[in-house]
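Below is one structure, written out as C-alpha cells; the observations come after it.
Only one protein chain is missing from this complex, and each of the others stays in its spot.
Naming follows writing order (A, B and C), and every chain is counted from residue 1.
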C-alpha cells in the first residue's frame, strides 16, 4: 500500500526492511530455537545497522544520529517493530529512544554531551522514573509524591518509584519530582538527570512482568532517599516537567503505534503463512473463510492506524499539539494490534502458543501497549472531554421533544 | 479537527455547513414535527443551495455543476450527510449522483445533453438497474441474466431487475445487460440508457423497505420485456459495462462513506446534547463515564474513516485503481456509522426511538450501507484475497516448527 | 435442544408452535404481501388460539386464562415471539400482559372483575403510564413528578406522561404517581386505575417511533390534569407502587427475553433458508464459512439466554427476588437478539432490508428491547453494584504489591 510518504522516508524504510529480513529476523529465529541473548549479539546487530544506514535515524547528526525529520522516520519504526529485536538493533528502543528525544529537545549542551551522545552510541542505558507505587502517580500523574527540594545549589530528591523500565540496567534516570508542592502538579514538577550509582538511589527489586522472554529487561522498583544532585542535573525548565513529558509523549506515542503495527503485521504474515501451509478438513486453513475475513478486518484496521498516525504526525510537524489525534491513534492502535496478535495465535493453533514462533512473545509484549503511555481509559477521557465540548452540544436539536 | 484539505474544499464545506445548519436541518425538524414532504419543498431547498454555491459541485460547469475536483468535494459530502435531506438539497443524492458521474465520464455529448443536464437541473430522475431477483445478479454480478441482443441497429433488452433505487419515480434507467453471452460476464456486459416509458418496461411494484420514512423513495422490481432501444442508447463502450460500473463505484463508495460519516456525526451530536440535558441518578447523562467512553470510541473510529477516505481519494486522484483502500474504507465506514447511530439511540433512550428526533430514520437508513455498493462480505473477500497474495506468505517463518 | 421443561410446558409450547406455523406466520406473510391489519383479523387469530388452547395461558382460569405456572409458560412465549403477531394472537401482548399480571397479583376482586376479565377476553385495552418527559421519570424513576393527592375519599392526579404504550388505544391506564412527596419516591408512590375517558385525561399526541410497521400501536404523550378517581382506583397498597412495579417487571422481563429469543430464532431461520437457496461466487451462501460461523455464535448466545432465563425463573418460582439473574438475562438477551436480527438481515442482503420478509420489522421492533424495561445501562448499574459488593473485594489479594 502506498502512503504518500516522502522519498527520504521510503528509502529509509526500504533499508530497514532489508535489514530486518536479512539480519534481524534470522537472528530472532536463532534465539527462538534456543540461542542465547547476549550483549555481543546486540553489538553485532547495531554495527550492522550502522553499516546499513538505519541506526538512530531520529537523532541529529551532530549527536551521532542521522538527522531525519520525525515524519520521515515513522515508516522505519513500523519495520523495526516486526521483531522484538528490531528497535534494539536500530537503536530506537524504549525507553532510551524517548529519553534521547527529551534530552535533545530540552537538554543543555553539557547534558547532551554527557548523556545523549553515549546513549546514541549505545554505551549507556537509561530509565524514565515517573510511575509510583499504589497511592502515588500512575494514570493520574497529579498524584505524584516524589519531591525535589532546593538546598543551596543542590536538589535533594526523595521518593519511591515503580515500574521504571530498564531500571535495573540503567546508567542514569530521568526522574520526575515535584519542585513546587504548593502549585498544581502540572505546574510544579520538574525533570532531573540522576546517575544510577548516586548515593541514596536504591534499586529495591526488578518487578517480573509479562513480556520478558525475548529481551530480559527489568521494570524496577526504586527508592530515592535524599539523593543530592547539582543544579546542572535539572533537565529543561524548572516546574515544566509535565510540559516536557508531553513533548516527549506525543511523538513517542506515534512511534509506538508504528512499532506495534509492525509487530501486528508480522504476526499476520506468520498466520497467513501457517494457514497457507496447514491443511484440515480437506483444504488449507487459508481457504477457510471465517479466519480469512477476520484477517481482512485486521488488515483494514491496521491500514486505519497507518493513515491516522500519518495524519497526527502531520499535525505535529505543523507545530500543533495534536493531542486528540494522538490519543485517538494510540488507543485505536493499541487495541487493534493486541487483537491482531491474538488472532494470529488463534490462526496458528498449537504452534501459535509455542515459543518456536515469535507470536507468544508478541502476545506478552503487546499487552503492555494498552496500559503504558496512557492507558486506554486515560486517552478516552481526553477524547470524551473534547467530544463533549460545548461547541459539540446543540440544544436546538431537542426542540421537538416534549418537556415539562 | 484539521484534515489538511485544500482551501477550495474547506470553503465549499463551510458553505455547506452553514446551509445545513440554517436551512436543511430546520426543514428536517419541521418534517419530523409532522410537516409534509413535497416536491415544492425540494425545489426550494435546491434553489437555496444554488444561491449559496453548494449545488451539484462535482459536475462540470458546462453541464450545470460547479466543476470541483473529486477530493475537494468530499468534505461537502460529510456536511450533506448530516440530514437525510442534505444530499437531495445539494443535488448529490443517490442514485442520481452516481448516474450523473457515469454519464459525464463515458457518455456522448448527445447523451449528456439529453440526460445529464436535465438531471443536474433536477428536472428528471434516474435509476441504476443492475440487481436481479433471486438466482440472478446480486453480490455476485457474474450471475447476471438480463440480456441485450443486437437486432439491426437496435438493441433488444430482456430481463428482470429488482431493487432499482428510485425505480418508480425515474424518467430513465441505466440498465446493465449481457451483450456477449459467450464471454465472461465481466467482459461481455454493457450499459444502456432506457427511458422509463419505453415499450416493454414494466414497473412490477415498488418494494417496501427499511428507511422510507423521511424521503418516500421506491426500490422497484422492473421487467424489461423485449425493450427496443437505438444504438445511441449504449452508454460507454460495448462489453465494458463492468469496467464503467467500477469507475462509478470507486468514488461513489467514498462519497457514501463521507455522507454516512456526516450522519453518524450528527447522531452523536444529538446524543451528546441529550446527555448534557438529561439527568438520572444524580448527574447528567453526559457525566456517566460508560457512554462517554463509548462515544469517544465512535469519535475515534469516525476520525479513522476520515483519514482513510482521504487517503483513498488521493490514490484515485493519482489515477490508481485504489480498490483495496476503497474496500477497506467502505467496510470500515459502514460498520462504524451503523454502530454510531445505534449508540446514539441508546444514549437518548426512549426519545432515541421516537421519530421526533432524526435518529430513528438514521437507524433505518444506515442499515443499507453494509449491504449496498458491495456488501461487507464482498469487500472482505477482496481484501482477504489481497492479504493472502503470495507476496504476503513467507515459508521461512515456519522454519522452527517440527514437521514430518 | 432439550431444556428439561415440565411436560405441561412442553405440550403448551408444542401447541403454540403448531399454531404459529399453521396460522400466525401465514397470516403475517399475507400482511407483508400487502394485506391490511384489522381488528377482525385479531379477533380471528384469538378465536383460533382459544380453540387450540394457547390463549392467555398465564392467567388463572377463574379470570379467563389457563392457569399455568409462570415457568411453564416461558417456552410458549418463545414460540409467540416468532412473529410480531404471535403475542397478540395468544393474548400475551405487552403492555396488556403485564397489566393483567399486576391486577391479578395485587388487585381487589372488584378490580379484577372490572378490568382484568375484559382484558383477558380481549374486549378492552390498557396502558401503563409511568415514563415522563425530559426532566421527569425515565431510567431513574425517582425523578417522578406526577402526583396523586388525597382529597376526601378521592385522589386527584396531576402529571405529564410520555411514551405510554398503547396510549391512544387504551380503555384505561395504570398510572404511577407520587402519593407521599416527603418520602423517598420508592416508598411514596402508588398505582391507580384510571379510565381513559375520565375528565382531565388528555391524549396530547401519539409519538411516532421505530417499529410501527406491522402493528400500528401508539406510544402516547398524556396529560393528567386534576383527574379525580375514587379510593377504589388505588391498585395494590398505598405507597407501594415501586414494589408492585418490580413484582410486575421481574417476570415480565423474562417473558420479553423469551419473546425476543423467538424473534431472533425465526430471523436466523429465515437467514439460513435464504443462504441455503441463494448462490454467489460458485456456491450457496450457506456454504460460506464466515456467516455460518457468525450464525453459530448467535445460536450459542441464544442458547445461553435460554439457560439463563430458566435459571432466573426457577429463582422466582422459589420466591426469591432474583434481581441479579433477571438483570443479567435481560441485558444479555436484549443485546443478543438485536445482533441476531441484524446478522440475519446482513445474511439476506437486499431482501433482508425489504419488507417482504419480516426481518425489517424485527429490526425496528427489537431496537426497543435494550431501552424498555430498564435500559442496558440501568441493568449494568445493578449488576455492577452487586459485583462490587464488599464481599467481593479482598484486600489480601494486593499483599504482594509495593505501596507507600
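Rule of thumb we're sticking to: a contact is a pair of C-beta atoms (placed from the backbone, for glycine too) under 8 Å apart; a residue touches a chain by one contact, two chains touch by 3 or more.
Quick caveat: nothing in here was measured; it's all calculated off a predicted structure.
Between the chain not shown and the residues A:10, A:323, A:367 or A:394, the one that touches is A:367.
Between the chain not shown and the residues C:157, C:177, C:235 or C:331, the one that touches is C:331.
Annotation for chain B: contacts to the undisplayed chain at residues 132-136, 145, 160, 162, 204, 221, 288-290, 292-293, 398, 401-404.
Not every partner is drawn; the one left out touches chain C at residues 1-4, 29, 32-33, 268-270, 272-277, 286, 289, 292-293, 295-297, 299-301, 303-304, 307-308, 310-311, 314-315, 320, 324-325, 328, 331-332, 351, 354, 356-357, 377, 380-381, 383-384, 386-388, 392-395, 397-401.
Although one chain is not displayed, its contacts with chain A can still be listed: residues 131, 134-135, 138-140, 142-143, 162-163, 207-211, 219, 277-281, 288, 290-291, 342, 345-346, 349-356, 360, 363-364, 367-368, 370-372, 375-377, 380-381.
In the analysis below, only the chains that are shown with their structure count from here on.
Taking the mean of all protein Cα atoms as the centre, the chain whose own Cα mean lies nearest is B. Using mean Cα coordinates as chain centres, the one most removed from chain B is A. Our note on geometry: chain A versus chain B, Cα centroid distance of 40 Å, whole angstroms. Distance between chain centres (mean CA atoms), chain A to chain C: 50 Å.
Chain contacts: chain A has residues 292-293, 398, 401 touching two or more partner chains.
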